[in-house]
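Removed from the display is one protein chain of the complex; every other protein chain stays in position.
Moving on to chain A:
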Amino acid sequence: MATARAERLVNLVLCLLSTRQYLTAERIRAIVPGYADASTDEAFFRMFERDKTELRDLGVPLETGRSGAFDAVDGYRIARRDYELGDVDLEPDEAAAVALAARLWDSPQLTGAAHGALIKLRAAGVDVDQDVHVPVEPKVRATEPAFPPLLAAVQEGRVVEFDYRRPVPVEVRKRTVEPWGVVAWRGRWYLVGHDRDRDAPRCFRLSRIVGEVRAVGRPGAVARPDDVDLLSFVARTQRDPQTTATAKLWVAKGRGQGVRRRARPLGEREHDGVPGDVLEIELRFPDSAAGWIAGFGEDVVVLEPETLAKTVREKLVGALRGAGVKV
(Lines give C-alpha, C1' and ligand atoms only; values in the text may rest on other atoms or scores of the structure.)
Protein backbone atom coordinates (compact mmCIF):
# COMPACT_ATOMS: atom_id res chain seq x y z
CA MET A 1 0.00 0.00 0.00
CA ALA A 2 1.31 3.41 -0.94
CA THR A 3 2.62 5.35 2.02
CA ALA A 4 0.25 8.28 1.43
CA ARG A 5 -2.81 6.04 1.47
CA ALA A 6 -1.67 4.01 4.49
CA GLU A 7 -0.95 7.22 6.38
CA ARG A 8 -4.37 8.65 5.49
CA LEU A 9 -6.14 5.48 6.64
CA VAL A 10 -4.27 5.34 9.97
CA ASN A 11 -5.13 9.01 10.56
CA LEU A 12 -8.77 8.32 9.65
CA VAL A 13 -8.95 5.48 12.18
CA LEU A 14 -7.33 7.60 14.92
CA CYS A 15 -9.67 10.49 14.15
CA LEU A 16 -12.86 8.43 14.17
CA LEU A 17 -11.78 6.57 17.33
CA SER A 18 -11.23 9.83 19.17
CA THR A 19 -14.60 11.42 18.38
CA ARG A 20 -17.92 10.87 20.13
CA GLN A 21 -19.73 12.98 17.57
CA TYR A 22 -20.51 11.59 14.15
CA LEU A 23 -18.26 13.39 11.67
CA THR A 24 -19.68 14.13 8.23
CA ALA A 25 -17.67 13.35 5.12
CA GLU A 26 -17.11 17.05 4.53
CA ARG A 27 -15.73 17.50 8.04
CA ILE A 28 -13.44 14.50 7.61
CA ARG A 29 -12.25 15.97 4.32
CA ALA A 30 -11.36 19.16 6.12
CA ILE A 31 -9.44 17.65 9.05
CA VAL A 32 -7.85 14.35 8.06
CA PRO A 33 -4.56 14.88 6.20
CA GLY A 34 -4.49 13.43 2.72
CA TYR A 35 -8.03 14.20 1.64
CA ALA A 36 -7.03 17.74 0.79
CA ASP A 37 -5.18 16.20 -2.16
CA ALA A 38 -8.52 15.46 -3.84
CA SER A 39 -9.01 18.27 -6.32
CA THR A 40 -12.72 17.77 -6.97
CA ASP A 41 -15.74 16.68 -4.91
CA GLU A 42 -16.08 13.62 -7.09
CA ALA A 43 -12.43 12.63 -6.56
CA PHE A 44 -12.85 13.03 -2.81
CA PHE A 45 -15.99 10.92 -2.58
CA ARG A 46 -14.43 8.18 -4.68
CA MET A 47 -11.38 8.19 -2.41
CA PHE A 48 -13.50 8.21 0.75
CA GLU A 49 -15.73 5.37 -0.45
CA ARG A 50 -12.67 3.21 -1.20
CA ASP A 51 -11.24 3.97 2.24
CA LYS A 52 -14.49 3.05 4.01
CA THR A 53 -14.65 -0.25 2.12
CA GLU A 54 -11.03 -1.00 3.00
CA LEU A 55 -11.63 -0.39 6.71
CA ARG A 56 -14.85 -2.42 6.77
CA ASP A 57 -13.06 -5.30 5.02
CA LEU A 58 -10.49 -5.28 7.80
CA GLY A 59 -13.28 -5.51 10.36
CA VAL A 60 -13.14 -1.89 11.57
CA PRO A 61 -16.64 -1.17 12.95
CA LEU A 62 -17.61 2.08 11.18
CA GLU A 63 -20.81 3.48 12.62
CA THR A 64 -23.01 5.87 10.69
CA GLY A 65 -25.55 8.24 12.24
CA ARG A 66 -26.36 11.81 13.15
CA SER A 67 -25.27 13.51 16.33
CA GLY A 68 -28.23 15.87 16.55
CA ALA A 69 -31.56 16.73 14.97
CA PHE A 70 -29.92 19.56 13.04
CA ASP A 71 -27.43 17.40 11.14
CA ALA A 72 -28.43 17.32 7.50
CA VAL A 73 -26.48 14.21 6.53
CA ASP A 74 -25.13 11.03 8.16
CA GLY A 75 -21.68 11.13 9.72
CA TYR A 76 -19.17 8.52 10.84
CA ARG A 77 -17.42 7.37 14.01
CA ILE A 78 -15.80 4.24 15.45
CA ALA A 79 -17.12 3.03 18.79
CA ARG A 80 -14.08 2.14 20.84
CA ARG A 81 -15.84 -0.73 22.64
CA ASP A 82 -16.57 -2.42 19.29
CA TYR A 83 -13.13 -1.73 17.88
CA GLU A 84 -10.87 -2.93 20.67
CA LEU A 85 -9.93 -6.51 21.33
CA GLY A 86 -10.70 -7.39 24.94
CA ASP A 87 -8.09 -8.44 27.45
CA VAL A 88 -6.39 -11.74 26.71
CA ASP A 89 -4.05 -13.10 29.29
CA LEU A 90 -2.67 -16.48 28.25
CA GLU A 91 -0.53 -18.75 30.40
CA PRO A 92 2.56 -20.17 28.65
CA ASP A 93 0.90 -23.56 28.01
CA GLU A 94 -2.17 -21.82 26.57
CA ALA A 95 0.00 -19.64 24.33
CA ALA A 96 1.81 -22.78 23.15
CA ALA A 97 -1.54 -24.31 22.18
CA VAL A 98 -2.40 -21.14 20.25
CA ALA A 99 0.92 -21.26 18.39
CA LEU A 100 0.30 -24.89 17.42
CA ALA A 101 -3.27 -24.10 16.38
CA ALA A 102 -2.09 -21.33 14.07
CA ARG A 103 0.23 -23.84 12.38
CA LEU A 104 -2.55 -26.38 11.82
CA TRP A 105 -3.67 -25.02 8.48
CA ASP A 106 -2.10 -25.77 5.15
CA SER A 107 -4.57 -23.67 3.18
CA PRO A 108 -3.92 -20.12 1.97
CA GLN A 109 -7.23 -18.67 3.26
CA LEU A 110 -7.02 -20.20 6.71
CA THR A 111 -3.26 -19.74 7.11
CA GLY A 112 -3.67 -16.03 6.35
CA ALA A 113 -6.57 -15.66 8.77
CA ALA A 114 -4.71 -17.49 11.55
CA HIS A 115 -1.66 -15.29 10.97
CA GLY A 116 -3.87 -12.18 11.26
CA ALA A 117 -5.26 -13.48 14.53
CA LEU A 118 -1.75 -14.10 15.90
CA ILE A 119 -0.64 -10.55 15.07
CA LYS A 120 -3.59 -9.15 17.00
CA LEU A 121 -3.01 -11.43 19.97
CA ARG A 122 0.64 -10.36 20.05
CA ALA A 123 -0.47 -6.73 19.87
CA ALA A 124 -2.67 -7.44 22.88
CA GLY A 125 0.49 -8.35 24.75
CA VAL A 126 0.37 -12.14 24.42
CA ASP A 127 3.72 -13.79 23.73
CA VAL A 128 3.16 -16.50 21.18
CA ASP A 129 6.32 -18.38 20.35
CA GLN A 130 5.95 -19.98 16.94
CA ASP A 131 8.89 -22.28 17.36
CA VAL A 132 7.20 -24.20 20.14
CA HIS A 133 8.11 -27.86 19.83
CA VAL A 134 5.48 -30.55 20.15
CA PRO A 135 5.75 -34.27 19.64
CA VAL A 136 2.65 -34.57 17.46
CA GLU A 137 1.93 -31.99 14.81
CA PRO A 138 -1.45 -32.09 13.07
CA LYS A 139 -1.87 -30.47 9.65
CA VAL A 140 -5.10 -29.77 7.84
CA ARG A 141 -4.95 -29.12 4.12
CA ALA A 142 -7.70 -27.70 1.98
CA THR A 143 -6.65 -27.95 -1.63
CA GLU A 144 -10.02 -28.66 -3.27
CA PRO A 145 -10.90 -25.83 -5.65
CA ALA A 146 -14.40 -25.80 -4.14
CA PHE A 147 -13.08 -24.93 -0.67
CA PRO A 148 -12.54 -21.13 -0.89
CA PRO A 149 -15.92 -20.30 -2.52
CA LEU A 150 -17.78 -22.61 -0.13
CA LEU A 151 -16.06 -21.17 2.94
CA ALA A 152 -16.87 -17.66 1.71
CA ALA A 153 -20.52 -18.63 1.07
CA VAL A 154 -20.83 -20.18 4.54
CA GLN A 155 -19.38 -17.08 6.18
CA GLU A 156 -21.61 -14.76 4.13
CA GLY A 157 -24.69 -16.92 4.55
CA ARG A 158 -25.28 -17.26 0.79
CA VAL A 159 -26.98 -20.09 -1.09
CA VAL A 160 -24.71 -22.08 -3.44
CA GLU A 161 -25.20 -24.09 -6.62
CA PHE A 162 -22.83 -26.71 -7.99
CA ASP A 163 -22.70 -29.88 -10.04
CA TYR A 164 -22.18 -32.95 -7.89
CA ARG A 165 -21.05 -36.39 -8.97
CA ARG A 166 -22.54 -39.36 -7.22
CA PRO A 167 -20.49 -42.54 -7.46
CA VAL A 168 -23.24 -45.18 -7.33
CA PRO A 169 -25.22 -44.97 -9.51
CA VAL A 170 -22.99 -42.65 -11.48
CA GLU A 171 -24.66 -39.34 -12.20
CA VAL A 172 -23.78 -35.66 -12.22
CA ARG A 173 -26.58 -33.43 -11.06
CA LYS A 174 -26.96 -29.77 -10.17
CA ARG A 175 -27.52 -29.16 -6.47
CA THR A 176 -28.80 -26.07 -4.72
CA VAL A 177 -27.70 -25.97 -1.10
CA GLU A 178 -28.08 -23.65 1.87
CA PRO A 179 -24.57 -24.13 3.30
CA TRP A 180 -24.21 -24.53 7.08
CA GLY A 181 -20.54 -25.35 7.25
CA VAL A 182 -17.47 -27.02 5.80
CA VAL A 183 -16.13 -29.93 7.79
CA ALA A 184 -12.84 -31.81 7.70
CA TRP A 185 -13.35 -35.40 8.77
CA ARG A 186 -10.73 -38.10 8.52
CA GLY A 187 -8.73 -36.22 5.97
CA ARG A 188 -11.61 -35.23 3.68
CA TRP A 189 -13.62 -32.06 3.37
CA TYR A 190 -17.42 -32.08 3.36
CA LEU A 191 -20.09 -29.47 2.90
CA VAL A 192 -23.03 -29.78 5.27
CA GLY A 193 -26.23 -27.93 4.50
CA HIS A 194 -29.86 -27.95 3.57
CA ASP A 195 -30.31 -29.54 0.14
CA ARG A 196 -33.13 -27.54 -1.45
CA ASP A 197 -33.87 -30.16 -4.10
CA ARG A 198 -34.50 -32.87 -1.54
CA ASP A 199 -35.64 -30.52 1.19
CA ALA A 200 -33.42 -32.26 3.76
CA PRO A 201 -30.02 -31.81 5.43
CA ARG A 202 -27.26 -33.43 3.39
CA CYS A 203 -23.51 -33.91 3.37
CA PHE A 204 -21.40 -33.45 0.19
CA ARG A 205 -17.80 -34.44 -0.43
CA LEU A 206 -15.84 -31.49 -1.81
CA SER A 207 -13.78 -33.75 -4.06
CA ARG A 208 -16.95 -34.80 -5.90
CA ILE A 209 -18.00 -31.29 -6.81
CA VAL A 210 -17.57 -30.84 -10.57
CA GLY A 211 -16.65 -27.42 -11.93
CA GLU A 212 -17.43 -24.13 -10.26
CA VAL A 213 -19.34 -23.32 -7.10
CA ARG A 214 -21.72 -20.42 -7.72
CA ALA A 215 -23.00 -18.29 -4.86
CA VAL A 216 -26.54 -17.11 -5.62
CA GLY A 217 -28.92 -14.73 -3.86
CA ARG A 218 -28.18 -12.20 -1.17
CA PRO A 219 -25.77 -12.53 1.79
CA GLY A 220 -27.39 -13.45 5.07
CA ALA A 221 -30.10 -15.54 3.38
CA VAL A 222 -28.94 -18.77 5.00
CA ALA A 223 -29.66 -19.36 8.67
CA ARG A 224 -27.84 -22.27 10.24
CA PRO A 225 -30.00 -24.08 12.79
CA ASP A 226 -28.54 -23.60 16.26
CA ASP A 227 -28.77 -27.22 17.28
CA VAL A 228 -26.74 -28.75 14.45
CA ASP A 229 -23.33 -30.19 15.34
CA LEU A 230 -21.48 -30.21 12.03
CA LEU A 231 -18.84 -32.71 13.03
CA SER A 232 -21.22 -35.32 14.38
CA PHE A 233 -23.49 -34.85 11.37
CA VAL A 234 -20.65 -35.87 9.06
CA ALA A 235 -19.47 -38.61 11.42
CA ARG A 236 -22.97 -40.09 11.42
CA THR A 237 -23.39 -40.10 7.65
CA GLN A 238 -19.87 -41.38 6.92
CA ARG A 239 -19.87 -44.18 9.47
CA ASP A 240 -17.89 -47.30 8.67
CA PRO A 241 -19.79 -50.52 8.34
CA GLN A 242 -19.09 -52.45 11.51
CA THR A 243 -18.67 -55.85 9.98
CA THR A 244 -15.74 -58.19 10.19
CA ALA A 245 -15.18 -61.57 8.63
CA THR A 246 -12.67 -64.33 9.24
CA ALA A 247 -10.88 -65.91 6.30
CA LYS A 248 -8.39 -68.74 5.87
CA LEU A 249 -5.60 -68.09 3.37
CA TRP A 250 -2.66 -69.94 1.90
CA VAL A 251 0.45 -67.75 1.55
CA ALA A 252 3.61 -68.82 -0.29
CA LYS A 253 6.75 -69.12 1.89
CA GLY A 254 8.50 -65.80 2.37
CA ARG A 255 5.89 -63.92 0.35
CA GLY A 256 2.78 -61.81 1.07
CA GLN A 257 4.29 -59.89 4.00
CA GLY A 258 1.38 -57.47 3.94
CA VAL A 259 -0.97 -60.37 4.70
CA ARG A 260 1.31 -62.13 7.15
CA ARG A 261 1.72 -59.12 9.43
CA ARG A 262 -2.01 -59.09 10.09
CA ALA A 263 -2.66 -62.83 10.27
CA ARG A 264 -2.24 -65.76 12.65
CA PRO A 265 -0.33 -68.82 11.41
CA LEU A 266 -2.17 -72.15 11.54
CA GLY A 267 0.49 -74.41 10.01
CA GLU A 268 2.57 -75.19 6.95
CA ARG A 269 1.14 -76.59 3.75
CA GLU A 270 2.25 -77.18 0.18
CA HIS A 271 -0.06 -75.87 -2.52
CA ASP A 272 0.31 -76.46 -6.25
CA GLY A 273 3.76 -77.82 -5.47
CA VAL A 274 4.83 -74.63 -3.66
CA PRO A 275 5.67 -74.55 0.07
CA GLY A 276 3.63 -72.12 2.12
CA ASP A 277 1.65 -71.43 5.28
CA VAL A 278 -2.01 -71.49 6.15
CA LEU A 279 -3.06 -68.33 7.96
CA GLU A 280 -6.22 -67.08 9.62
CA ILE A 281 -7.04 -63.40 9.23
CA GLU A 282 -9.69 -61.06 10.59
CA LEU A 283 -10.90 -58.82 7.77
CA ARG A 284 -12.09 -55.48 9.06
CA PHE A 285 -13.49 -54.27 5.76
CA PRO A 286 -14.67 -57.41 3.95
CA ASP A 287 -15.90 -55.42 0.96
CA SER A 288 -12.49 -54.08 0.06
CA ALA A 289 -10.59 -57.15 1.23
CA ALA A 290 -11.05 -59.08 -2.03
CA GLY A 291 -9.22 -56.40 -4.02
CA TRP A 292 -6.45 -56.26 -1.45
CA ILE A 293 -5.98 -60.05 -1.52
CA ALA A 294 -6.15 -60.19 -5.33
CA GLY A 295 -3.27 -57.70 -5.34
CA PHE A 296 -0.90 -60.35 -3.99
CA GLY A 297 -1.42 -62.42 -7.15
CA GLU A 298 -0.27 -66.05 -7.01
CA ASP A 299 1.37 -65.56 -3.59
CA VAL A 300 -1.97 -65.70 -1.74
CA VAL A 301 -4.86 -68.15 -2.29
CA VAL A 302 -8.19 -67.94 -0.45
CA LEU A 303 -9.11 -71.27 1.15
CA GLU A 304 -12.21 -70.10 3.01
CA PRO A 305 -14.83 -68.74 2.75
CA GLU A 306 -15.96 -69.76 -0.72
CA THR A 307 -17.63 -66.38 -1.44
CA LEU A 308 -14.37 -64.53 -0.83
CA ALA A 309 -12.46 -66.96 -3.07
CA LYS A 310 -15.02 -66.34 -5.80
CA THR A 311 -14.83 -62.55 -5.49
CA VAL A 312 -11.04 -62.62 -5.63
CA ARG A 313 -11.26 -64.77 -8.77
CA GLU A 314 -13.64 -62.25 -10.36
CA LYS A 315 -11.21 -59.44 -9.55
CA LEU A 316 -8.36 -61.33 -11.26
CA VAL A 317 -10.44 -62.12 -14.35
CA GLY A 318 -11.51 -58.47 -14.42
CA ALA A 319 -7.89 -57.32 -14.20
CA LEU A 320 -7.06 -59.49 -17.23
CA ARG A 321 -9.95 -57.95 -19.14
CA GLY A 322 -8.78 -54.50 -18.05
CA ALA A 323 -5.38 -55.29 -19.55
CA GLY A 324 -7.03 -56.07 -22.88
CA VAL A 325 -7.00 -59.88 -22.63
CA LYS A 326 -10.16 -61.60 -23.92
CA VAL A 327 -11.44 -63.82 -21.12
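The working rule: a residue touches a chain if its C-beta (ideal position, glycine included) is under 8 Å from a C-beta of that chain, and two chains touch if they have at least 3 such contacts; residues count from 1.
The rule we apply is simple: contacts and distances are computed from a predicted model.
Asker: Which name from "Protein pafC", "ABC transporter permease", "ABC-2 type transport system ATP-binding protein" or "Peptidoglycan synthetase FtsI" does UniProt give the chain that's left off?
Answerer: Cross-referencing UniProt, the chain left out corresponds to "Protein pafC".
Asker: Tell me which residue among A:Ala25, A:Val98, A:Val160 or A:Leu279 touches the hidden chain in the full complex.
Answerer: If we include the chain that is not displayed, A:Val98 is the one touching it.
Asker: For the chain that's not shown, point to the residue among A:Phe44, A:Tyr76, A:Phe162 or A:Trp180 touching it.
Answerer: Residue touching the absent chain, from the options given: A:Trp180.
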